[in-house]
Each structure stands twice: as structure tokens, then as C-alpha cells.
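Only one protein chain is missing from this complex, and each of the others stays in its spot.
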Amino acid sequence: MLTITDLSVAFPASCVQALSEVSFFVAPGETVGIVGESGSGKSMTALAIAGLLPPVAKASGEIRFWGRRFVIGVSSDSDWRAIRGVELGVVFQDPSIGLNPLLSVGSQVSEVLRFHLRKSKLEAEKETVRLFNLLGLYPAKVRMRQFPHQLSGGMKQRVMLAAAICCRPRLLIADEPTTALDVSVQAQILCLLKELTAAADTALLLISHDLGVIAQLAERVLVLCAGQLVEEAAVAELFSRPAHPYTRFLLASVPRLDLPLALKVPAIEDNDQLLSGCGFASRCPERVSKCLSNPPLIRLSHGRKVRCHNRR
Amino acid sequence: MIRILLNRLWQTVIVLFGVTLITFLIMHSAPGHPLQANPELRLDPTAVERWLELQELDGPLPAQYLSWLSRLFRGDFGMSLIYNRPVLELALERLPATLFLTVPAFLLALGLAISCGTWAALRQGGFGDRLLGLGSLAGLSLPSFWLGIILMMLFSYGYPWLPAAGMRTAEDSSVLDILIHLILPLTMLVVGSFSYYFRYVRYAVLAVLSQDFIKIARARGFTELYIVFRYVLPNASLPIVTVAALSLPLLFTGALVAEYVFSWPGIGRWIISSTLARDYPVIMAVNLSTAALVALSNFLADLLYLLIDPRLRFKA
Partner (left out) sequence: MVRRQGVELYLGISLIIFLTVFAVLSPLFANYDPHQTDAERWLQSPGKEHFFGTDRLGRDIYSRVVYGARVSLAVGILAMLLSITVGTALGALAGYFGGFADQLIMRLTDIVLVYPTMLLALTLVAIFEPAIWLVVLVIGGTGWPAVARLVRGEIMRLKNLEFAAAARMLGASHRRVLLVHLLPNALGQIVVAATVAVPAAIMTEAGLGYFGLGIQPPIPTWGNMLREAQNYIRHAWWYATFPGAAIFLTVFAFHLTGEGLRQRLDPKSQSGRERRAYDH
């Protein structure tokens, strides 16, 4: 349904290669997780799919989405507008700054319905009430009239979710949807994400640095490191038998009660984002001399890929 | 919300009170007898005598202040020392001409600035943005009186297309004639105000554009135009309203100069000649009423805020 081919994004002004030749796909109704540290290019992937890369970015690649074809750098903003909001919903990290402070939250959901589905004001409001009830924004009629500053972070994220799914998109991209929320609220939002996507058969592309979040929701996981796709695996396999040293490093970085905090975490160095070579080479404990040349992405088994010279 | 309003109202009252006090003190610290101070000027001796008598009748300075204040409340701004006629009457005669110049100038400058400022901000760093940025900086640096003189040299004398002075050719001129007379002073006023507003609008729009909710509105598939009118402009209007209200003294000064340069028969020209002639009651009344006008428009801006911004209307 969603196929991404050779997606590259660079910022020439600051000499940063945010993404290099990332390719992957998402099947209808599937939940795919993307993990990686901050700066690994996760959010850029989300922005690229929605055609929202900043104008200073130099990007290339091709995106196929439900029969439509977008060539980054060629397709115009209006091409993308045909899917945004209707077939593709996006939820971003921080709900506290994501809503227009001057409009009531209800109108920010219903305006999406009116804009895309040409619903009348009354119809759109009815539908918004239904959505608010579905998302646990009680009492819906009161909540609708409230303004963003009157709602908590978790409630705002529910509103964002409502606006993203109100047109029943085929794909929902959730970019760190719970990072800015309290831990107690995180679980509720994740549950909602799971229920909503399952019920409407919406595919979900879940982006997070939190392996716990990924483990709960995703069926398949993509690991990004320094803008490269370094590993792809079904969620169970990734957690039980990580193939790439970077994945092992990520898994080991999760604090655990049953193990001592033994691993020394090497920090990201300046030369980390070299244009050639494995993105993890400078920090990799298993590095060999070959790692200065970029390893190819190798298919290990069905649906399992890894980018490492030194695989076991 | 009511509390904010009352608070602002109270502050406005304090400011207005301060303005009357300062105006009064400035006038009464003036050295010498008004007639002696400028013998060659056209003050009416009988009017001056009456004015001085009135002051003596009132007694010491605080008493004079209080009786002046009470006369103000009754709408009595005193008598002009030049014309020996009530100040209010003289002002009302000249007000329409001034409004005819300033209101279109204000609307035109603000309207142009909002459209150009938004356009430039949406194309930040582009050629048009740079050109407008530099142009507005230059417009801000143009001394308005010099601009007026240059305009006059170019279009009234160099190429005699437009009249250089006055508001009408004859007493019974048509509206078209007045409009033709309006072109040069209006241009002069608009250049300065536009440059001033443009910079603020552009900055305000840029600040809104960098907000996350704009990116998210794009992700929801709205068209650029929809986003500009429903998201960008309403949010940018808060600082724009502030600047428009705060800029009124500037507009007033601009009108003063424009009327002087182009002999426009409005309040501005009258103020300048009254000030030069030390027509004290006129100076006091004018200083006071312009300051009051600005204070009130600031209060009005606060009201507009409440209308625009729900964060001020409802506490979380």
C-alpha cells in the first residue's frame, strides 16, 4: 500500500545527511514501527511521506501510496494535498503546540471534515461528537466548545488523533505520539491508537525512540541509524535475536530491573554522520576495517534485513 | 475576563489623569507673558487678557488645575488666543479634512502592509521578500517632509500633473478635484506608515509560521490559502492590533507634517501655527486630546484582544 524507494534527505546548509536511500513498505492494516535515536531521521521519514519536508532540504526518492506515485522534489504540494488529511493522517509529538490556540478544539476537528468531505456544519459537528465520545473526550459537547489551553496534554493528543482519523485515512503516521505525555496517559493513548487502527483497518506507521512502545504495538520494526535503514524484522524476532550491533545497543540501553546497568553508552560523536561508511561505525564495539565502506542491506530471511558486514 | 477589562480601564484612567497633569504643568512652566514672548505673532490681545484674568480668578496653581479639569469635563477647552473663538469649535471645523486624509492613509497602509507582509513572510528569503525588506527599511528612513517636497518637485513642478497645495481648487470643487488634491499628501503618509507596519506584520507572520500547528494544518491537507486565512492571520493579528494602536501617534505626527507641507486645511496645520504662536489653550487642548485618543485606542486594542484570543477570555 505504501512503498518508499530510495528516500534521501540532506541539508546542504548544515552539511547533514538526514536520510540516505531508505526503502520500505507498509501493507494495508499493518502496524510498522520505526526506532532510532534522536537525529536518526525518523521524523524526516514521516515528513517526507506527507510531503512536508522543509523547503531548504534537498531530497530525492519515490513514494507510492495506494496507486498514487509521488516523486520527491518533483511532485507539487497540491499533489500531496490530495492525500493529506484524507488518506493519510499524521499525529505529531507535542500536542501542546499542535493546536491553533484561537479555535475551539471541536471546530478544529470538524473543519477537517468540512474541508475534505464537504460536510455541512451540522453534520460535521455530529461526527465530531461521535469521535470525541469514541476517543474518551467526555462530555463531548462540552469538550468541543473548549479551547486548547483548557485541556490537558493527554486530552489535546486525543483531539489531534480525532482530527487525524476523522476522514478514515488508510495510513496513520504517529510521530512520537506519547513522548511529551505523562506515563499514565501514554498507555491510554497507545491503547486508543491500537483500537482505532484495528477497528478501521488503518495501517499505522509508529515512530518512537521508545522500544517499549514499539514492542506493544508494532508487528514489524525498522531500525534507523544515522539516516540509514540498518535492520528490519518482525517485532518478536527483533527483540529475541537482534542482528545489527546498533539494535543490540538500543536494546541494551533500556534500563532493566533484572540486569545491572553494565553497558557504557558511547555518545554520538561529531563525525557520526559521515557521508560514507556505516553510520554506527564510530561507536560500534564490533567494528572491523571494512566498516568504513558502507555495507549493503542484506536479506537474511523472509522479511528480515540487516545492513552489517559483520553479521553473525 | 471582567477583571482584566476593569484593570485595563483603571490603567487607562490613570494614564489619562497623568496626561492632563503633565500637559498642565508644561504649559504653566512656560516663562514670560505670552504676548511679550512673541510680540510679532498674531495673538489677539483681548483674548490673552481674558485668559490671564481667568487664571488669576482661579487662584494658586492647584486650584487652576482643578478648575481647568472641571471645565474640560464640561467640554470647555477654552478660547483660542489667536482667533478669540472656542478651541473646540475651531477643531471641529478642521477635523473633517484631517479625517479625510488620515483614515484612508491608515486603512491603505495597514491593508497593504498586511497583504505584502504576509506574502513576504510566506516567501521568506526570496527575492520579493528581500526587496520589500530593504524597501521598507528605506521607507522608514525617508524624512516625511523631504519626501513631500520631492513629490511636489516631481509631480507638481517638474511634471505639472498634480496640485501642490490645498484641498480644492475652488470653493465649489467636485469630489474628483479633492481626490486629485489628496494623492500627494496621501502618498507621503502611506509610504512611512506602510514601511512601519510591513516590518511588524512580516515578523508576526513569520513567528506564527514557525509554530507547530501550522505544520500540522498542512499535514491535514488544507490549502495554503485556507491556512493563511484561518490559522496564520488570526494568530498574527494579536501583535498587529498592538502595533496599529501604538502607531496612532506616529500617524498623527505624519498627518501634521503632511498637512503642513501640502497646506492641507486640517487640524495639523492649525496645530503647527498655533504652537509656533504659543496659543496656549489650543496647545493644551490638542496635546490632551491626542494623548487621550491614543490611550483610548490602546484600550480598544485590549478589547479586541479579548475578542480574538480565547486564552484571555477563559482561564484554563
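Just so it is clear, A and B label the chains in written order, and each chain counts residues from 1 on its own.
The definition used in the following text is that a contact is a pair of C-beta atoms (placed from the backbone, for glycine too) under 8 Å apart; a residue touches a chain by one contact, two chains touch by 3 or more.
All values derive from a computational prediction rather than experimental measurement.
Please pick, from B:L5, B:M27 or B:L72, the residue that touches the omitted chain in the full complex.
Counting the whole complex, the residue in contact with the absent chain is B:M27.
Given the contact definition stated above, which residue among B:S80, B:T118, B:S237 or B:N287 touches the chain not shown here?
Within the whole complex, the residue contacting the unshown chain is B:N287.
Considering the whole complex, which of B:L88, B:L112 or B:I150 touches the chain not shown?
Touches the omitted chain: B:I150.
Could you tell which one of A:S20, A:S43, A:T178 or A:T202 touches the chain left off the display?
Touching the chain that is not displayed is residue A:S43.
Any idea which of B:M1, B:L137, B:L179 or B:L307 touches the chain not displayed?
Answer from the full complex: B:L137 touches the omitted chain.
I need the residue numbers on subunit B that touch the omitted chain, in ascending order.
Touch with the absent chain occurs at residues 11, 14-15, 18-19, 22, 26-27, 29-31, 124-125, 133, 137-138, 140-143, 145-146, 149-150, 152-153, 157-158, 203, 206-207, 209-210, 246, 249-250, 252-253, 256-257, 260, 271-272, 275-276, 278, 283, 286-287, 290-292, 294-295, 298.
Criterion: only the chains that are shown with their structure count from here on.
For subunit A and subunit B, let me know how many angstrom lie between their CA-based centres, rounded off.
One centre to the other, that is 52 Å.
For the complex, give me every residue of subunit B touching subunit A.
211-213, 215-224, 226, 230-231, 234-235, 308-311, 314, 316
Please give the residue numbers of subunit A that touch subunit B in the complex, ascending.
Going by the criterion above, the answer is residues 50, 52, 77-78, 81-86, 90, 92, 94, 97-104, 111-112, 115-116, 147, 149-150, 160, 163-164.
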